[in-house]
Structures are given as C-alpha cells and as structure tokens.
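Complex shown without one protein chain; remaining protein chains in place.
This part shows subunit A:
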Amino acid sequence: MRQQLNYLKETPSQTAGPYVHIGLAPGAAGFEIYRQELGWDIAGPNARGERIRVEGRVIDGMDSPIKDVLLEAWQANADGIYAHPEHQGEVEEGFRGWGRVITDFETGDWGFDTVKPGPVKTPDGKVAAPHISLWIVARGINVGLQTRLYFEDEHQANAADPVLNLIEWERRRQTLIARKETRDGQTVYRFDIKLQGQDETVFFDI
C-alpha cells in the first residue's frame, strides 16, 4: 500500500510589485488611512543600549539604487533577547525589535534608528554576534530575500559567529558587515546591499 504524506504545500511567493507601499506603508504611497502604521519605531522609547542609525541602499545589477524597495528589520534588544514568546526573557516596555523601512523614491536611500542589539545566546550553547535580520522585497524580486547585518566594531564576536563562519568564501562574509561612521556625535552604520555582481550580498535560505 502506498503511504500518503498529506502535507500541504507552502503558498508560492509572488513579487511585492512596485506598489508594496500601499499595503505596508500607505503614507509613502501618498495617503493616510490607518490610525497608525506598523513598524515605524523599532526599539521604542524605553530601550536600553546604544542608540544607532543604520543607512544604506539596495543596488541592482546595473549598479543603480533600487527606489521602490521595502525592507523589514528584526532584531534582539541590547541584552540579546527577542520580543517573542519562544525566546525566554523580558524586553523593555514598547520594544518590538521589528521595523519597516522605505527607500526614498528619488535617491533610493533608506535608513532607520534603533538600538544596537546584543549578542544572542542560542539554545545549543553558542553565541551569535550582534546582528539585525533583514528581509527585502521589491518589484522584480520573486521571493523575499533574507540577509543579516553585522557590525564592523564587533570584530571578535564576528570572528566567532556560527553563521558568518558557515560562509566558505571569507571575502563574501564582508558583504554582511556594516561600516561604522560617526556623524554629529551619532553612530551611523552604513550597509549597502548588492543584488548582483562580484560583491553580491550573501543571502540565506533559512
């Protein structure tokens, strides 16, 4: 007798298209509809730790910045705890750790303010270097892209990070490291994402 495996199939992905803002950030599409849009304040007012700004662009195979991209950020707090029931630990009141980021339609620049996440302890006893997970959708991207941003000034933690160390080509690990700058006394991390070419950013199948 044949054994039936009655699993369902995941719904196939389709591109977010050029007008993703209507659904996920209507203000950017040019109209106000909701009492509040989601994902504007990643860390909230009470978050401990260092306040940082992250800036960058998503660059296509023609070396042009993509001007209709939407990114989502997901991160732990400064203690390395995610605001989620499966990660045991308290986070500050108002800390969600999730944000939505829209590019400027003219320049393709994006940026967000948050706190620097702490190292995350994994269930198997390892420690992940501080990082922000990013999910990228746009017209022409058929399945949302998953990547991670690590911090230049976490040299030791990055060298020991189990995910960075999975990337066989050491040169490619550099595509996940955000460069630190200081501007008017504020810490800014620069993180450009490249979809093609020799310096293509590492993306993950998770």
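What we mean here is this: contacts are C-beta pairs under 8 Å (C-beta built on N, C-alpha and C of every residue); 3 or more make two chains touch, one makes a residue touch a chain; residues count from 1.
Quick note on the criterion: contacts and distances are computed from a predicted model.
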item: The complex's invisible chain, by UniProt name, from "Phenylacetate-CoA oxygenase subunit PaaC", "Protocatechuate 3,4-dioxygenase subunit beta", "Ferredoxin--NADP(+) reductase" or "2Fe-2S iron-sulfur cluster-binding protein"; value: "Protocatechuate 3,4-dioxygenase subunit beta"
item: Omitted-chain contact residue, chosen from A:57, A:96 or A:116; value: A:96
item: Interface with the unshown chain - residue positions in subunit A; value: 6-24, 26, 29-31, 33-36, 38, 60-62, 64, 66, 68, 72, 74, 76, 82-87, 96-98, 105, 120, 122-123, 128, 131, 133, 135, 137-146, 148, 162-163, 166-167, 172, 195-197, 200, 202-206
